[in-house]
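A single protein chain has been omitted; all remaining protein chains appear in their positions.
Every chain is named by a letter (A and B) in the order it is written, and numbering of its residues begins at 1.
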Amino acid sequence: MIADDPIAAFRVEAGEVLDQVEQALLDLGHRLDDADLVNAVFRGLHTLKGSGAMFGFDALAGFTHHCETAFDRVRKGQVPATAGLVSVILSAQDHMRALVEGDAPAADGDAILARLQAAIDEASGTTPAAASAPAATGWQIAFRLPADAMANGTNPLMLLDELRELGDCTVVARTDKVPPLADLVPTECHIGWDVTLLGDVKRDDIEDVFIFVMDDMELSIEPLGLADADAAADAAGTDEAPVLAEAAAPVATAATADSPAARSTAKAEESVRVPAGRLDALMDRVGELVIAQSRLSQCADRGQDLVLRSVSEEIERLAGELRDTMMVLRMVPVGSLFSRFRRLIHDLARDTGKTIEFETEGEATEVDKTVIERLFDPMVHLIRNSCDHGLETPEDRIAAGKPAAGSVRLAAHQAGGEVVITIRDDGRGINRARVRAKAEANGLIQPDQALNDHELLQMIFAPGFSTAATVTNLSGRGVGMDVVKRTIEGLRGSIDVQSTEGEGSLIALRIPLTLAIIDGLLVRAGSGRYVIPLTAVEECIELSLEDDMRHRGRSLITLREKLVPFLRLREIFATDTRPDPFQKIVVVSTPQGRVGLVVDQIIGNHQTVIKPMSALHRDAATFAGATILGDGEVALILDIAQLIALGQPREETLRAAG
Amino acid sequence: MTASILAVDDSASLRMAIRIALTGAGYTVTEAGDGVEGLTKATSTKFDMIVTDLNMPNMDGLSMIRELRKQPAQAGVPIIFLTTESDPEMKNQAKAAGATGWLVKPFVPDQLVKVARKVLGR
Partner (left out) sequence: MQPDEHCQATGLVPRNSDRQLEVLVFDLGGQSFALEAVLVREILDMMPETRVPGAPALVGHVINFRGRIIPLADLHLAFGMTVPAPTKDSRIVVIELDLGGDATIIGLRTDKVHEVATFSAATSEDAPVVGLRWKREHVRSLVRHGNDDIVVLPDLEAIFQTITHGAAAASIH
């Protein structure tokens, strides 16, 4: 658990810091002279270096130190920020992520640092002179501690010991201010010291000894042997002054509350980090409460007690609200997902030589955290497709009368229980003729097969389909749109494509708000109750006696002049009770077309919390999970795709027999 | 005898980091999760040094330092506070409250050990 493991906590925090650094770098790429962004990057690197070292990530701390040092020169205005430098730091930032996860090859780091040095040299135009202040040959130190120093935990003897560690010391106590014994407060320090320190010691090291008391004490540190030390002191003086001045300037700008960086931190709402397991536990408790409440309302309805009934209704309302609130806790804005693609677009633009404008809309739309995580990979693929295949080169665009810069827009909005996420580009659109040719070449359709436009476009989601004439570096490696489609359907969502040739394409993903809840149709087959996901259900009809009697023969019904195969859940689930006289068919849509599921009874719509099945039931693949019904009993949720796959061989044997 | 140090911080991970750093250097470490707990523990047991965060629930670090310094038994006990930035105003307040020194977060274990050696001399 995060709270108990500093390493895990560090990894999470480091990831957030790196996210901020990345955003600042991407912005900096557009506004190279923005001092606030430079400071934001520097602060991020600085924090990462410090906390990395603190939690034992030495490689990270070491690597980040070099980047921080380099960037510090930008911050101090010694080197201007350049696109090249930003780009190197971006890749350095990737390497840092790998170091945080502990799987970064050291050679990568060295290569990046070499590029970093080159970028810095190029930006500065000069090779920086390594200037370090020559140290004095010795120092004359005089100090007197504040009166309350000893009571507050400072032991002067230890300060003297520390000075002795730096070099040979001659210590003389100054007792001139010690009061008469009667007035002496024993916890106060009245003695001063003169120390002659010999050796090649830096002034900073001496000041470090007094660091905790320096502001309140009397302290003078003078170099020894003025004759030789003069030159050294002058050199140190001239070397120090400009550095101090430069350091002061950025601090001042960072402190102005109106800077964009300050505003964005202020915007972030106060939040609490909770391990996902605790949310799940809370969800379980809420689920139990809802069940207990429904038993209570059954009791209340049976009796005549009006007070009990009104209390029961009150609790029913509260339990429902509690469950809704619980759902909201798991929701995160899609903005967190969208912002992760800015970097992708940046890299794609660089690799393809295209200019890409990236816009997002509806970032505040909220989706279940689990859904967000699972959306990332398919969206990466879709965005790559848009940039790589969709958008034309600037030359082609100008030739087509379009602006040179292509546009990719991500948008999200909520529609009922779903979130619609669209990816729109203004590229060349999908070439129907090529899709058709490819589909024919791959044997997906017959040469003379008639397809409407929608069906034709759907071909791009067929397994093994790829419209790119050549496979580029960017997309089309191994995964295709079929994988994207399957992933989205695995989230109980759907994917749709629209495209106008020459004008661009629009991919729309419809995703349920949450995976934790499902809208289902509760049915009964034998004595078992099952939930069919409502998104799959097309309609419910009665199985005619005629069709029902055809036990041996083709299990097909005619639905609006089309033959629809059906499966009897009673048979698949080997039910041993007598069938109800009037069997019902729930028609569900599947990738293979419509299929009827024959059940004994349709109980009704049921919104329900999905619970996972135990590891011991992993082999029972026909079920996507289970849920607890109002009476406390368990109902299994059907996995339609698996169920059809399982029913298929039976159907084929039956057909062969018939 | 090893020196005993009280670590007061509301962040469990930071307390753990402090404990790992200091026990690794041969000190014994007692933890407290906020100012009240820190004050209670420091009053019942005498520590050789106290390391405390400033921002904490129940009782913040400044108040705890002030309360501790009111106790004659705590005179001379070094109190090091942890601060996120080298904020001079915060430093002055903590010093005025009776702190001995400070350490800027984030810190590496060596820095904390160095501070402990500095104020304890061992």
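Worth pointing out:
By definition in this document, a contact is a pair of C-beta atoms (placed from the backbone, for glycine too) under 8 Å apart; a residue touches a chain by one contact, two chains touch by 3 or more.
What you are looking at is a predicted structure, and each value in this text was computed from that prediction instead of being measured.
The hidden chain, counted over the whole complex, makes contact with A.
Contact with the chain not shown here comes from a single listed residue; of A:546, A:561 or A:619, that residue is A:619. Checked against the full complex, the one of A:211, A:545 or A:634 touching the unshown chain is A:634. Here the missing chain is touched by one residue of A:203, A:374 or A:611, and it is A:611.
Touch with the hidden chain on the side of chain A covers residues 284-285, 287-288, 291, 527-529, 572-574, 611-623, 626, 628, 631-636, 646, 650.
Simple rule for what comes next: only the chains that are shown with their structure count from here on.
Rounded to whole angstrom units, the spacing between the C-alpha centres of chain A and chain B is 35. If you check the complex, the residues on chain B that touch chain A are 12-14, 16-17, 20, 49, 69, 75-79, 91-92, 95, 98-102, 105-109, 118-121.
Listed in rising order, the residues of chain A touching chain B in the complex are 3-6, 9-10, 47, 50-51, 53-55, 61, 148, 150-155, 157-158, 161-162, 187, 211-212, 215-216.
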